[in-house]
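Got a structure for you, written out below as structure tokens; questions coming shortly.
Apart from one protein chain that is not included, each protein chain of the complex appears where it belongs.
We just call them A and B in the order they show up, numbering each chain from 1.
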Amino acid sequence: MTLASELLQYILSGLTMGGIYALVALGFVIIHNVTGIINFAQGEFVMLGAMFMVTLVGLKVPTPLALIISIILVMIVVGLIEFGAIRSARKASPVTLVIITIGLSTAIRGIALLVWGTNPYRLEPFTKGGPINIGGATIIPQSLWIIGTTVVVLVLTYFLFEYTYFGKALRACMVNKFAARLMGISPQKMSLFAFVFSAALGALAGIVIAPITYVTYDMGLMLGLKGFVAAVLGGLSSTPGAVIGGLALGVIESLGAGLVSSGYKDGIAFIILLLVLFLKPGGVFGTSGSKRV
Amino acid sequence: MKFLEINDLTKSFGGVQAVNDVSFSVDKGEIVAVIGPNGAGKTTLFNLMTGIYQPTQGSVVFKDTDVTRLTAYQVAQLGIARTFQNLQIFNNMTVLENVMVGRHTKSKTGFLGAVFPLGPVQREEREIVEKSLDNLAMVGLADKALEAANSLPYGQQKMLEIARAVALEPELLLLDEPAAGLNSTETRELVEIIYGLRDRGVTILLVEHDMETVMEITDRLVVLDFGNKLAEGTPYEIQNNQEVIAAYLGEEGLGC
Partner (left out) sequence: MKDLTRRKRLRHSLIVLFTLFIFSLPFLITNNYYLSVLVIIGIHTTVVVGLCLLMGYAGQISLGHAAFYGLGAYASGILTSTYGISPWLAILAGAVGTGLITYTMGIPIFRLKEHYLALATLGLGLIIHVIFVEEVELTGGPSGLSKGIPYLSIGKLVLNTDFRYYFLVWAIALAAIILANNVVHSRIGRALRSIHGSEFAAKSLGVDTDKFKLQVFALSAIYASVAGSLYAHYITFISPSPFGLMTSIQFVVMAVVGGLSSIWGPILGVTAVTLLTEALKSIIPQLIPQAGGEYEIVIFGLILVITMIFLPEGLTSGLLKLYEGWRYRKERADEIP
């Protein structure tokens, strides 16, 4: 392989993972903007999505149906969690809320361990067929599914936010929670909605990534953290920022793993994170406005 | 040399001129008040002087040192202390400990000394406690020293904030609406405290809405309106200044 095609290969696999990171990051940003919470359990939504999917497909449920049911199941689980745990701690300090979501993430992972055990599961790709050749690099059909899903979801999210009542209410909450409440938008309902919507994004990410990775009870940990990194790269409050952050992280990570060392792949993401935080504490796409005192 | 010089100070927040080209100076030992209607830029002026905000333009010179670009803690180390319009008491500490923090710049125990408190450190600690109790006595809170700071009533919390600022042994003390929320007895106490400080050589610059008190205690006044300096002079001059009266019409009388 020439260097050019090698680079293309890395970029393609980077975009595949980047799409997943973008979906997770989007979930982070939506929850953070609406509720101010950094939801460390976001990665577990991904894992749950993948696990439900694997189980349903194992029960011979047709793939499209299994996909829908899995997403709905994760939404229900997350809805219950929001209702049970997040809501009762509404008045807690930000650090406390972070710790609560860390606890939730640990508990979800533990329950998954009990239900599904430690063995990795595999999911068949959505469509059969060999790798496709693009300019000397190859891409497997499932990668196309991932990239395609990401694009479709982003477009749908965009329309949801721009044109539906719920989307507009969510955006209102993001811009100014107080004013939103004055307009009769219930922050509680919006918090629930933000969590459930992020759950759907996470679950979908888990389902599309399942065929190209091992599905294990602890797969959510790293995916969640990477999604968080992507969200921070994007400024933590910007939805386009989250998407660009996710894709950028995927590509850089893939290039780093290919050109430097694959063992340091996870390290690279966090080194980039630290560099970005140090050089531009508000994130690459963030606005670092000064607080009024 | 002037004690404190404010030169062409300007601060804009996204196009809004909160403070616009304000200049004035303060001599050592004076009591000077900055007055003006709400939103005139008084607190912003204080924040600019104490390094909380960086000005868009202009400079603040304190005893021949340009403090414009210094950070808040560096300004404090030079001997400028302040209180806050919205109380900034350390709620997680006792009354005494609040004042003890005020002596931070006057003591020097470092990290090693904190971990291993040997003789000199303990001596310094005792000195901090004694001096802090003196500061509390000055505002009449000595008997509350060991109570939690947030258990004090509002008026006493304001006094505590003054004691804490005085603990810094400042040469210049900025008081941001010290009389707001105080009843008349407390206000009299406040006036006595301010006179006491002046007699000890502390220069005082205050923002205040209580015109009666302001006119009584100050040597000079600076009037701000919409970020601009409207007038400057003795209480008598200000009370008879047509522009000032016009600016205050529709808000409140000058109260004298």
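The rule is short, and it goes like this: a residue touches a chain if its C-beta (ideal position, glycine included) is under 8 Å from a C-beta of that chain, and two chains touch if they have at least 3 such contacts.
What you see is a predicted model, and the numbers here were worked out from it, not measured in a lab.
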Chain not shown: contacting residue from A:I111, A:L144 or A:L160: A:I111
Option from B:F13, B:Y73 or B:Y154 whose C-beta touches the chain left out: B:Y73
Options B:L9, B:V67 or B:A81, residue touching the unrepresented chain: B:A81
Of B:A18, B:L168 or B:L182, the residue in touch with the unshown chain: B:L168
Chain not shown, touching residues in subunit A: 38, 85, 88-89, 92-96, 98-100, 102-111, 113-114, 221, 225, 228-229, 232, 236, 261, 263-264, 266-267, 270-271, 273-274, 277-278, 281, 293
Hidden partner chain, residues of subunit B it touches: 50-52, 71-73, 75-77, 81-82, 84, 88-93, 96-97, 100-102, 104-105, 107, 109-111, 113-117, 121, 124-125, 128-130, 133, 145-146, 164-165, 168
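Please note the rule applied: only the chains that are shown with their structure count from here on.
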Centre-to-centre distance between subunit B and subunit A (centres being mean Cα positions), rounded to whole Å: 49
